[in-house]
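Shown here: the complex without one of its protein chains, the others still in place.
As written, the chain order gives the labels A and B, with residue 1 at the start of each chain.
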Amino acid sequence: MDQLAQQLVNGVLIGLVYSLLAIGLTLIWGVMNVLNFAHGEFLMIGMFLSYWLYVMAGVDPLFSIPINAVALFLLGMLVYRFIISKVMKGPALAQLVVTFGISIFLANFAALVWTPNFRSIEHTLLSGTWDISGLKLSIPKFVTSIGSVATSLGLFCFLKKTRIGKAILAVEMDREAAVIMGINTERINSLSFAIGSALVGVAGALLATHYYIYPFVGGSFGTICFCIVALGGFGSIEGAFVAGILVGVVQTLGGYIFDPAYKLAIVFIMYLITVWIRPQGLRGW
Amino acid sequence: MTIRRVLLVLAVFAMALALGAGSALAQQKVIKIGALYPLTGNLAATGLDCKRGADLAVEIINGNFDLNLPFAKGEGIPNLGGAKIEIIYADTKGDPKNGLAEAERLITQEKVVALIGAYQSSVTKTGSQAAERLKVPFVCSDSSSPTLTERDFTYFFRVSPHDGTMARNQFEFLKDLGDKQGKQIKSVALIYENTEFGANVAKMQQQYAKEFGFNVVSDIAYPANASDVTSEVGKLISAKPDVVMHAAYITDAILFTKTFKEMNLVPQGFLTMAGYIESDYLPTVKADGNFMTVRSTFALDLAKKKPMVGQVADLYMKKYGIPMGENTARSFTAPFVLADAFNRAKSTDSQAVVKALLETNIPGDQIINPWKGVQFDPKSHQNIHASAMLVQIQDEAYHTVWPFEAASRELKWPFPAWKDRK
Partner (left out) sequence: MFDISGKQITVGGIVLALLILFPLVVTSPFGQHVAIITFMFAMCGVAWNLMGGYAGMFSFGQVAFFGIGAYASSFLLVTFNVSPWIGLMVGGVISAMLAASIGYPCSNLRGHYFAIATIAFAEIIRIVFNNWKLVGAAEGITVPMLKESVGNFMFHSSKLPYYYIILAFLLIAVAVCYWVSSSKMGYYFRAIKESHDIAHVLGVDVVRYRLYSIMISAFLTSMAGTFYAQYILYIDPESVMIMPISVQIVLVAMLGGANTVLGPVIGAAILIPLSEYSRAWLGYKGTGVDMIVYGTLITIISMYQPNGVWGSITYLLRRGK
């Protein structure tokens, strides 16, 4: 079995998880220019939701995807309506502090009501590993990556083909011009925040099939996701998608070939070199 | 009746009164101990485990229990007129800065006479520094960095074994495995989270591997709390070690176990620690944790040789509804060591307590850990009897497997292939 090929596959698999987390983040970022620190905590809520649906109602995480999407969509809408929208007119950093406050609140609130203990979903429809002539392919991770591709494609089509999607893209490109064109930017903001949250809800359900679940799980993904979004170019869905895979592969292969202790450093160096050459990221404008 | 007699009777009466009043006063006395633990944040689950252990210990000391533990029978500390112990907790969030601040606060504001804690070695380091400055004893039973007892502090004592001792125990086991069971081990791979804890463990393992003549084929440091560890496991697979030695906290222990299985890493055995024996580990990974061999200072099956352990574990189960584990057992012992010192010092004055701690000699049958007892080295203040045993997870429970004489179950070795299970 060729370990290098195995690592490449693993890199793509984790990279697609990153992509899925990053597209929601980049949508919010692109439209509202808000760096959402609470993204990881929304993921945590999504994972817990799948967990409780599984434990209490026996719903397999795969079937909780739509429930998660709807629930997180509503949560995102509420958070936007009652908190974020209040600071949209203030300085950019105020929005950031608000999302940071929300993230601390959510993680610790989850620890209070659900205890800080670790949980996992044991038997899902997807447990197990395929062995393709020596190449190990974890089934839940594979399905997660399929989910990631499908979700990204769905979002992409939604933005390009539907009226609302086009309005979102218009706001993303030029807010003032969009206002002149008669687009209700407040509605677009709220919608984008809700969609971004719904996407991370989907990610939560998919990750719940093979990842541990605990109130502080969001922290494991935070920094790297910011880096991916910036690498891809703020607001660019396809940029975030590609950057996610790139970071996953570079991190995994870098860790395998060089030294795992430096694997994140390699990713960050890649980011610095990229923006040094192309200050707007891979696909930004 | 002569005047002298009358006077004598009066004197006796007065003395009795004084004694009675004195003991009545003392009975209301409460001895405050401070405890530093990471009670919130991502090590909160661990910190709360430690807290439960210390709480149960205090309940046993203060209450009347029929257990072979110091001060279990009869309420409070006898030589201090039955004084009760109270623990004042402080949350460190795992930050050394808070360790310092909270230790100072507990000592100067809450007036605690001794400290216990603080799980992470880095926090214990700063917390014990504050205790040393303020001249208050710090009895540590859960931090394992060897450097803590290399500082020759006057007020710092450690009950539990440090990473050096435990690394030696691990290699003694590997040697025993060859000598007594004919299962020869040649190479080991070290994999550890790149923090103060992991790096210290690996340093000690390197040292003892050389001493015991094992070949270290791979030495992998990885960033803690990673979101993906497939490249680390890939490196292990390529190195083909006989034994994988892993030092990790709970998050990584869970993720690595899942990745070992997914990528089908099957060495002859896994020698692990810390995260693999947290109370959350088995409930999370379930059967995938089977056949991991873990270094420990406690196992429930010690009850077979020491019935008292079973009684304590039952009390714990009744009180909290979860089985007692390694972290709990470690934090459980410190209050007893301190209570014993208070009792012999007949005071809570720090000089007297330190002197008493230095003379500590608690026999092995009065502690729940598998050691010959508690006795501190006069210079380093490390418990000279502290050592680790090895437990193996079988049927989703921890069983003592080494030292072989003390084993309650036979060691399953080599590690069964993942695909052959169930």
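By our rule, contacts are C-beta pairs under 8 Å (C-beta built on N, C-alpha and C of every residue); 3 or more make two chains touch, one makes a residue touch a chain.
Being a predicted model, the structure only gives us computed values, none of them experimental.
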Of A:66, A:90 or A:134, the residue in touch with the unshown chain: A:90
Residue of B:62, B:144, B:200 or B:227 in touch with the missing chain, whole complex considered: B:200
Sole contact to the chain not displayed, among A:5, A:55, A:104 or A:125: A:104
Given B:89, B:157 or B:208, the one touching the chain that is not displayed: B:89
Touching residues on chain A - with respect to the absent chain: 29, 33, 35, 83, 86-87, 89-94, 96-98, 100-109, 111-112, 116, 223, 226-227, 229-230, 234, 259, 261-262, 264-265, 268-269, 271-272, 275-276, 279-281
Footprint left on chain B by the chain that the document does not show: 37, 39-41, 44, 47-48, 51, 88-91, 93, 95-98, 100-102, 104-105, 108-109, 122, 125-126, 129, 133, 147, 151, 194-196, 198-200, 203, 221, 223
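One rule holds for everything that comes next: only the chains that are shown with their structure count from here on.
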For the chain A and chain B complex, residues of the former touching the latter: 3, 6-7, 10-11, 14, 17, 108, 111, 115-120, 122, 129, 131, 136, 138, 141, 210-212, 214, 216, 219-221, 224, 248, 251-256, 259-261, 263-264
Complex contact set, residues of chain B against chain A: 40-42, 44-45, 48, 194, 220-223, 225-232, 234-235, 237-238, 250-251, 254-255, 258, 261-264, 280-281, 283-286
